[in-house]
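For this depiction, one protein chain was excluded, whereas all remaining protein chains were kept in their positions.
Letters A and B mark the chains as written, and numbering starts fresh at 1 in each.
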Amino acid sequence: MENNKLSETTKEEIKQIDSRATSVNLFGRVMHYAGIYAVALMFLLAGIVLQSLGIINNFLTTQNMVNILDAVSMLGIVAVGMAFVTYSGQFADLSVPTTMALTGIVAVQMLQYGFLPAIIAAVLAGLLIGLINAVAIGKYKANPIIWTLAVNYVTLGVIRLVWVNKQIYPDMIAKTQRASDLFDAIYRLRFFNKIALPLILLIILVVFLNFIMKKTKYGMQLKITGSAQKAAKFTGINTEKIIGITFIICALTATLAGLTITSLSRVGAWYNGTGYDFKAVTAIVIGGMTLAGGRGSIIGVLGGVLIIGLMNNIMTLLGVGTFSQDMIRGFIFILVVGINAKSLRSMGRDDA
Amino acid sequence: MSEKEKMKTTFSVTALEMKSVSKQFVGTLAVDRVDFDVRAGEVHALIGENGAGKSTLMKIIAGSFNDYTGDIHMGSSKVDLHTPAQSKKNGIEMIYQELSLALPLSIAENVLVGRLPKKGMFLDKEEIVTETRRCLGMVGLEHLNPMMQIEDISQHEGQLVEIAKALGNNPGILVMDEPTSALSREEVERLFTIIHNLKKNGLAIVYISHHLPEIFEVADRVTVLRDGKKIGTKDIGGVSSSELVQMMVGKSVTEFYSHTSHTQEKKRLRVEGLSRYGFFHDISFSSFEGEILGICGLSGAGRSELARVLVGLDDKDSGKVYLDEQEITLKNMGQAVANGIVYLTENRKTEGLALRLDIKENILAGLIPELTRKGIYQEGDGIQKVNNLIEELSIYPPDSSRIVGNLSGGNQQKVLLAKWMACEPKVMILDDPTRGVDIGAKMTIHQSIERLAEEGNTVILISSDLPELVSLSSRVLIMRKGRIIKEMPKVDCTEESVLLAANGEGA
Partner (left out) sequence: MPNHYEVWGVTMLKKNINKASLLTFADKNRIYILFNFVFLFMTLLAPRFFNVFNLTTIMRTLAMNATVAIGFTIILIIGQIDFTIGTVVTLSGIIGLGLKEYIGFGGSVPVAILAGGLIGLINGLLVAKAKIVSFIVTLGMMTILQGAIYTFTGGNTISLSSDDAFAVSDWLSNMIFPLVTPRVLITLVLVTAATIFMKKTRTGRNFYMLGGNKHTAWLAGINTDKYTIAAFILSGVMAAIGGVFFAMESAAATLNMGTSSLMYVISATIIGGTAMSGGKGGVFKTFVAIMMLDVLYNGIILFGLGNEVKIFIAGFILASVVLYEAYAIYKHEKIVGQRPELLKELEKVQ
């Protein structure tokens, strides 16, 4: 039995292994311990500095902060849902854009029967897409990127076939003023005259989904599935179901975002939601979730969303054009992921 | 030119010599100033526990690292082995323990990778087929169509293709890392014949193995590594098995315990006429409380397939399974775990462990439903259990927050066993629980298996390690080609009798 006990030399080795963490670069360490919020704080400070230097105006005002949050709340809703897909090791759900469009247009169409039927119909439509993804990817292990791209395409085809390239307007479809007003309020309802409903929804979602991911049986089994799908299966975890559910969660949050964006634009059309797939991936990955799965958190993703909001806001205040903003965002995206991957590697936690 | 010829004809010429070679990984010195040499025409075995540095040393020879320190000489000149290409150029070939074949590609393209014959600018299809046939012929696979995909051949055929690939390059030095782990006894015999012939042709062979009897069968000299350092090199004639073990672990040990005590009173798991068509047919047996029931068979005999059905990973086609005399039907493995039947897979890295998660998360993976109260997962409740298991199995480092992928193979295997011990199962099916594990870890695992049985649990032990199977099991079922052909009680079990039965002889 004695030979199994630790000798002095082995204790020495443990120390050596511990020393790994010290070889990580500063940024990596900050990312690891303080999380993405340190970066968000940096952007906030940058904004304050720019304001104090007189380069930009009206950055640190309540109104501007509310604007920042408003601007990202829809993206946030999509991202925290899609984060489950990424966390489960299935990269991303690229069917989000047309899920948003379809649920929005279905809601507008059903507004003629009242507000509640419209919402129910939209949720059912979102659920249907989520279920289709769940079966194809969860059960039959279709490649998630290609499959959701295909579903995106099919849904787009359905929308354009059914509504024959038409755009439909809630105020024209709704039979009662009340239904139309309620639908309009999804985006515009404000609490305390400031906080918009989508933001409240986002906060509720973050709290709820973070709880699901970190504190429940499902969340723990999801973590193992995302980290090592086969090992999870051989541990008796129903990986098909676990992965399937992530796509349903994603489709449901996309439905919420779809209703919001349709309420915002006051039109149901096939192009509502365009670009939200890749924007969400950007937020998720900047938020510290790796595509390899099982790593990161919803809180982190929220941080990623906030960073994008702050970045956009500062750039707009600086007078940077919309498209130059794209370039800078793309650049920062690759940079953050690159540094994050490098620091993970140097900590001996390489996964790609 | 003449130098080279001399090398081939004079046997005692040193083919490769390493002087004070070291390799540092982040935080650990995996190989510490090792001197090693191999001569033309000899088999030099390299042994040591897992984590001793054998594989790292061999990877240095194969050109996997560009940052080793120390000198490597071949013939009279110093060589740099910083890339696999440089090693290949110097006539070094390596056969890896884990298959390194490209599954979607053909056998021919795998065997001839990097040297596909050309006619002018284009590939020469006829030459590709002939050359592949020649290489396959060296390992007795001439019946395979070179254009077949690797996906369509079996795992042990894959292992032989791997060997054919290395031999086809006419290497001067051949490094084999556990080449027999996936082979049946007949194939091992064939491989040893091949090795013998290669030796005669002046090839220098480095042979890594955990299996001591094998070393005595093929090796001329043996070098023992421990903790990255070289302990010594011996001629095989002048050393005994126990001396080698002592060199490997640093002290003398007795390897096996003999498990005898169990009562055949209460039937725990009873299987009646169980079939999964095409994999195994008409399997019936009973196992008792407190029993270690061995199942033996060559690879492909249907052992693992049987286990997979017993835990609900695959569906059965016919037959019945009783647990404590109650019939059970399992739809998925989750139900089996809930019923107290668990299965420790033979592929720890792919199917067993979440390598990127830590020890605690891996050990508690099967307990998640039980640790969930009122919808909330209480990890804290499982910590005590984790710490106890780390202590009992002496998992090293004894820190539950270590990433499992950074542990040595033996410790990974202990974590895998701990995962299932944490579930306190009634029936534990172990599939090669000590595969590729060093002697220290093996002993610990055996002790735990014994304890499990003594506490009244049923252990079904599937193993291709015959000494392990024979010494631990109270009965052995012999499987062959998808059927149970024999049940041997403890008294009749010897390594020879079991092996003969598994090969369909004796009886």
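Basically, contacts are C-beta pairs under 8 Å (C-beta built on N, C-alpha and C of every residue); 3 or more make two chains touch, one makes a residue touch a chain.
Treat the numbers as computed from the prediction; the structure is a model and nothing was measured.
If you put the missing chain back, the residues of chain A touching it would be 91, 136, 139-143, 145-147, 149-158, 160-161, 164-165, 278, 281-282, 285, 291, 321-331, 333-334, 337-338, 341-342, 345, 352. In the full complex, chain B makes contact with the omitted chain through residues 62, 64, 83-85, 88, 94, 96, 100-105, 109-110, 113-114, 116, 118, 121-123, 145, 147-148, 152, 154, 277-281, 300, 302, 305, 314, 481-482.
The criterion applied here is as follows: only the chains that are shown with their structure count from here on.
By the touch criterion given at the top, residues 26-28, 227, 249-251, 253, 311, 313, 332-338, 342-343, 345, 350-357, 361, 365-366, 368-369, 372, 375-377, 379, 394, 396-399, 403, 406, 419, 440, 444 of chain B touch chain A in their complex. Considering their complex, residues 3-6, 9-10, 13-14, 16-20, 23, 215-217, 219-221, 223-224, 227-228, 230-238, 292, 294-295, 346, 348-349, 351 of chain A touch chain B.
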